[in-house]
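Other chains dropped; remaining ones untouched in position.
Labels A and B are assigned to the chains in the order they are written; within every chain, residues are numbered from 1.
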Amino acid sequence: MKKVYPDPKAALAGLLRDGMTIMAGGFGLCGIPDELIDAIQASGVKDLTVVSNNAGIDGVGLGKLLDTRQVKKMISSYVGENKEFARQYLGGELEIEFNPQGTLAERIRAGGAGIPAFFTKTGVGTKVAEGKEVREFDGESYVMERGLFADLAIVHAWKGDTEGNLVYRKTARNFNPMMATAAEVTVAQVEHLVEPGKIDPDHIHTPGIFIGRILHVPVREKRIEQRTVRKRKEPEAAAAGGGQI
Amino acid sequence: MAWTREQMAERAARELEDGFYVNLGIGIPTLVSNYIPEGMSVQLQSENGMLGMGPFPYEGEEDPDLINAGKQTITALPTTSYFSSADSFGMIRGGHIDLSILGAMQVAQNGDLANWMIPGKMVKGMGGAMDLVAGVKKVVVVMEHVAKGKDGSESPKLLKACDLPLTGTQVVDMVITDLGVFTIDKKGEGGMTLVELAEGVTEDEIRAKTEGAFKVALR
């Protein structure tokens, strides 16, 4: 039972077909399975429904699949950074289903955990609840949301072993762990591929059972969407974006 | 004299309490982190999967794997923990975050909030805003008191009812504008109350620029 594949093309061989649903991990450009996205672009597969919190930016990440018009529909929470996306959407060439970010995360988690539907406060009384069942529990209103399950999930992890056990790094974790559980087949690209036993079993974020195929991607430069820094001379308290004293 | 952006952020920071876990939206809310009182322990949550968010990195120390919900590079603190988006929004939806400070396009006198889409314009999506306003214990909106059109016209943002698509219904507890501070009895019948005026701003000025009904109980 070999899970390790030599390159992105091999790792996706036999898994792609027109009209399929693909989940792609990542938040913005952080923790995206970029090499697998490249291979999907190269394959030419089309009419895809893509479940991903964002849609990449122009020419990067999922933006590439938009450039080549391989995507029919996006299921996302925020797609603001992509001009080609806007063009196709406004031109009626691309369908979009917006989900609140937490509802999207929970729908994916539910799909992977055998839960076909759940109730949430999020979106009650808004467009998001239109056409959905709204029910009261203990005096509060909740909307019913459905689990999501894909034909294929592609995820990015920092470290993985040949059994498919994965560890994510910092905020590059985001949607990857749930997506890994919510597809017929999950393919993981990892920055460091190690032998079983090299990862402390208490540190594993995604157990190998969820990973059908795994691929080592050599470390390369990762893109930063919003490079924000502070000057070395500035006092710490003056830096925006967070603080704890 | 209306409050500046910094003064609005400073006023919002007065809603912080020791031990609070807080989620800050983009824009003025982000500035609130500059006004956390010394000696007060406040942990910032970033809904993309982090608790204990630190300041921006020094130049050259940016880590592409460490960003906030606005996709900006940030840093970690000794208290930091990372988690998945599902766990992050479990935290939010489950009512574990004490305070969310965020911007708005419109707020209604019953606490309804609109801040995610304008019909006819390109819709970018609601991101985590709907989850935050539905799940966080206390929601504070920080915004300009009126919207300014390109022609210089002004239109109120504190309304009887929002006409933009809603982000949440009966979710806002407090509104801080450049002119003053309002509380909203979002779950009850108490409506909206003006509780503070910016220095030099009069009740009449606020009344002229506010469509929503409000009581006055200055403190």
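Here is the rule we use: a contact is a pair of C-beta atoms (placed from the backbone, for glycine too) under 8 Å apart; a residue touches a chain by one contact, two chains touch by 3 or more.
A quick note: this is a predicted structure, and the numbers were derived from the prediction, not measured.
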How would the full complex read if you wrote each label with its copy number? A x2, B x2
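Here is the rule we go by: only the chains that are shown with their structure count from here on.
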As a quick test, compute the distance in whole Å between the mean CA positions of chain A and chain B. 27
Could you please specify the touching residues of chain A with respect to chain B in the complex? 27-31, 53, 76-81, 86, 89-90, 96, 98, 100-106, 108-109, 120-128, 158, 168-178, 205, 222-232, 236-245
For the complex, give me every residue of chain B touching chain A. 24, 30-31, 33-34, 36-44, 46-50, 52-68, 70-77, 79, 82-86, 88-90, 92-93, 112, 122-131, 134-135, 165-170
